[in-house]
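Could you have a look at this structure, given as structure tokens, before my questions?
Note that this complex is displayed minus one protein chain, with the remaining chains in position.
We just call them A, B and C in the order they show up, numbering each chain from 1.
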Amino acid sequence: MYVELKDIDKRFGSFQASDGVSFGVAKGKLIGLLGPSGSGKTTILRMIAGLEAPDAGDILIGGKRVNDISAAKRGVGFVFQSYALFRYMSVFDNIAFGLTVQKKERAYIKERVDELIRLTGLSGLEARRPHQLSGGQRQRVAFARALAPNPHLLLLDEPFAAIDAKVRKELRSWLRETIGKVGITSIFVTHDQDEAVEVADEIIITNKGRVEQIGTPTDIYKNPATPFAAEFIGESLIIADYGRLHGFEKLPGFGSAVLRPEFVRVVKPEQEPYPHASQRGTVAEVLFRGNSLELSIDVSGIRLIAYHSLDGDVFQPGDAVSVLIHRLFLLGAREVKKTENASLQNNTAFFI
Amino acid sequence: MRVKSFFSKKTVALSLALASFAGLFSGCVGSDSDTKAPETIAITNVSYDPTRELYEQYNKLFAAYWKKEKGQDVTVTQSHGGSGKQARSVLEGNEADVVTLALEGDIDELRKAGLIEDGWVQELEKNSAPYTSTIVFLVRKGNPKGIKDWDDLVKPGVEVITPDPKSSGGARWNFLAAWAFFGKLTGATEETQKEQIKALYSNVTVLDSGARGSTTTFVENGQGDVLLAWENEAFLSLKEHPGDFEIITPSLSILAQPSVAVVDANAKKHGTEEVSKAYLAYLYSEEAQRLAGQNYYRPSNAAILKEFDTTFDLQIALVSIDGDFGGWEAATAKFFADGAIFDQIYKK
Amino acid sequence: MRVLGLRKAPSRRKGVIPGFGLCMGVTLSMLSLVVLIPLASVFLILKDFSLHEFWNVISDRQTVATYRVSLGCAFTAAAVNVLFGVLLAWVLTRYKFPGKRILDGLIELPFALPTAVAGIALTTLYSNKGWVGSLFERMGVKISYTTVGITIAMIFIGIPFVVRSIQPVLEKLDAQYEEAAAILGASRARTFFKVILPEILPAALTGFGLAFARSIGEYGSVVFIAGNIPYRTQITPLIIMNKLEQFNYPAATSIALVMIVFSFIVLFGIHVLSARVNKIAGGGAGG
Partner (left out) sequence: MKGKITRWVLVGLGVLFIALMLLLPLAAVLVYALRQGWATFLSAVTDTYAIKALQLTLLAAGITLAINTVFGLFAAWAITKFRFRGKQALTTLIDIPFSISPIVAGLVFIVVFGRIGWAYPLLEAWNIKIVFAVPGIVLATIFVTFPFVSRELIPLMQASGSDEETAAALMGARGLRIFRRVTLPHIKWGLLYGVILCTARALGEFGAVSVVSGHLRGKTNTLPLHVEILYSEFRLTAAFSVASVLVVIAVLILILRNIVEHKLKREERL
């Protein structure tokens, strides 16, 4: 593990920002720290950078304990949420700042900055001041500035928060590609699951100062380890009385269940292939979502959300439909149980 | 290494800050040393407001005299302000060599504080009062309100300007003169005196904190019908604004004795005892006495006073602080202390 | 993350920005040398003074009367200043007219003009013989040496505080706000009172507090114009002077202490108020 956190505790007054946080990051990986605001993800990032000191626990970078090493000497590049570009310096001077501080030779600085400007596609903007740049360009400058002194670890705090939604998508893939090109171990913080899923190799989900789950995006999506992870990732509908859904039984210790729209399949009643496993419902609302239809359906007094292909049957509010639910995540106190539709399984078993 | 460099930076900045402070404080050490140079000697005379013109001339006179006597150049630094305020500044550390104030009481505060030796009043002739004055009325040209004597001041509609006796030496003389007058009326008791005084002060529209302030208020800012003033101030106002004012001498007033004294502690410290003593003693010389007369102070030398009989009304009946009020200590306690008669007349 | 910003981390290091020790060292030592130690010394003077004597001095009827004059005049002056401060700030931020920059520049005049000069000028101007005073005298109104005069001097010194507190808020207040209100059919007056006034109220209060605190303690420009008549036109700084003239240091110090405590309360109130204003202004931005 290149970066390791061991039992980190951190309090701000009565606020517990980190509560026994432990995880490791392998060299060369791009890690997303994902959690709602106040979950302690930024604090973790700042502690790795050395901007905050943990109350207890060890932080290791490259196998060396860095708790007592000052931020400036950890060899870490940091991209601030606000980018914190020096507004009275040109783009060139911004990127060169770290190297100037290290008293590098002028020729080397010029070469290195030019290289980064090319890498980040900022050619021609060297003399501009930050306020003359667009949001995306600013992010690139911040990125280049953090990379200039050749850090071993790059930390990014909400790198896309200050950028327009339209440009954001484009920048995400740019960032992923560029970090891949440079090959630097990176950790970024985000509250946006789409961003984490798209950009990160691995995601660390944080909540209330704890790490909830660590894993690849698909892994977390398919097998959430904690109720929080199950709710936070994907589009989740919480159903309290899930025993009323066909094919599922209320289990003791699991008070509610998470249903994702993709777990629901809707057809016209007469076309239902698994009558045993499905149940009847009524369409309450139909919303056009660009690439699909979002249906709200009342089933046994529970309102479900389902996605439906544009090419499939056409439904109107009030239509009777047949609803099949494949799967539910049952939420316990600390654990999650993935349950498949029992009737469907029985059926399958019967036929095979 | 880091720790060390951190501390060294801190030390540099701290010592810089301290040095700037030290520089401030040391500013004055140097200036003290030139008082000790043999050819020139410098003394400080802390005085009260109206004596500026007098001492400006007297200092020249004395410098010439001292040069002739001792061959030394003497420079006198003057300070003027309200008498009480000036005494206080000396008490608080303003290092005057001599004080020439309006009230014996103000100088006596310095004795109480140990700056002046006991028995200073007897140090010089005439109770250490080289010149005297009295309290008169200054009214506007033609005396439109017909003010002749103290009892005219209590009439309704007369606006009186006088300073606050709590803070001004001159104002205490005014108060006591009025008190004495009301005491001489037939059938006067302390009660009637208080009532009359109260009536007088309820006619006061501006109670400045110093005598000079009152004069400015009356003369320059046009407030009130009559100003209770030092005789010398009144004359000065006539001189500054010829034709605007008249002096009215009441039938009875008070002998105001501005006192002078060497501040022994400071003179000793500066090594200026000899010149300081000479500075005050020379005030009694004929030239100086004449100078006082020219500046509208009554010379204490009777012969010189006679020379000015056209200026001063020498017929006025004068009460004195020692003879009629039992000295400043008693007068202050009875009239001007917190809760004493002056405060009582303002109680509703 | 706002929560994080409020409290100090109980850690050994104070974050990465250097200079905490140095800055706090210099700040605290200079603050102590120039302000705190001298101020604390006030208590030394009072060491021989019993609580009873202290209370007697500060609650003496004449002294209480000076508080009334000082506070009353300062309050009136601050209130007048808020009224004209809002007007001036409004005029300066919303309208274009010839001489606007000169008018804007003049606001700080009371700040730049030595208080003694201001005092002498105002007294001369408003006395019976002065340009303004003589006009009013004909109407039978006296200004110099009355509480009116004191109030005018206090208005003079308070103007910049109020205008400069309100102006930036009005400048930042988007004109769209007013436009939105206008489109909704609100009259100009209604827009002002319902939309703009609530926005500038905290700033106006801050300005009021600053002007008020300054006026209470002001000496130079007020002393010349105050008549110093006990119970009527004697202000608190003058009675402190009075006690000093009588060599009554404990009494002077006691009254001074009352003023210090009062200023502190007003100041602290302003700080709490402006902290709240900042919180509202920064609302949502914290994340």
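The rule is simple: a residue touches a chain if its C-beta (ideal position, glycine included) is under 8 Å from a C-beta of that chain, and two chains touch if they have at least 3 such contacts.
A quick note: this is a predicted structure, and the numbers were derived from the prediction, not measured.
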Contact set of the excluded chain (shown chains only): A, B, C
Sole contact to the chain not displayed, among B:V74, B:L236 or B:I341: B:L236
Contacts of chain A with the absent chain, listed as residue ranges: 49-51, 71-73, 76, 78, 80, 82, 84-89, 97-98, 101-102, 129, 131, 145, 149
On chain B, residues whose C-beta touches the chain left out of the figure: 9, 17, 20, 24-29, 31-32, 44, 46, 49, 52, 77-81, 86, 89, 91-95, 113, 210, 212-213, 215-216, 219-220, 236-237, 240
For chain C, residues in touch with the removed chain: 5-9, 14-20, 22-24, 26-27, 30-31, 34-39, 41-42, 44-45, 84, 87-88, 90-92, 95, 97, 99, 101, 103-122, 124-125, 130-132, 152, 155-156, 159, 188, 210, 213-214, 216-220, 223, 236-237, 240-241, 244, 249, 252-253, 256, 259-260, 263-264, 266-268, 271-272, 275
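The definition used in the following text is that only the chains that are shown with their structure count from here on.
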Whole-Å gap between the CA centroids of chain A and chain B: 85
Averaged-CA centre spacing for the pair chain C and chain B, given as whole angstrom: 36
Distance from the mean Cα position of chain C to that of chain A, given in whole angstrom: 52
Residues of chain C engaged with two or more neighbouring chains: none
Per-residue overlap in chain A, given as positions that touch at least 2 other chains: 70
Residue ranges of chain C in contact with chain B within the complex: 21-22, 25-26, 29-30, 33, 60-62, 123-124, 127-130, 144-145, 223-224, 227-231, 234, 238, 241-242, 244-248, 251
List of chain C residues in touch with chain A within their complex: 1, 3-4, 6-7, 9-13, 15-16, 287
Chain C-touching residues of chain B, taken from the complex the two chains share: 6, 9-10, 13-14, 17, 21, 82, 84-85, 88, 91, 109, 164, 166-168, 204-209, 213, 217, 220-223, 336-338, 343, 346-348
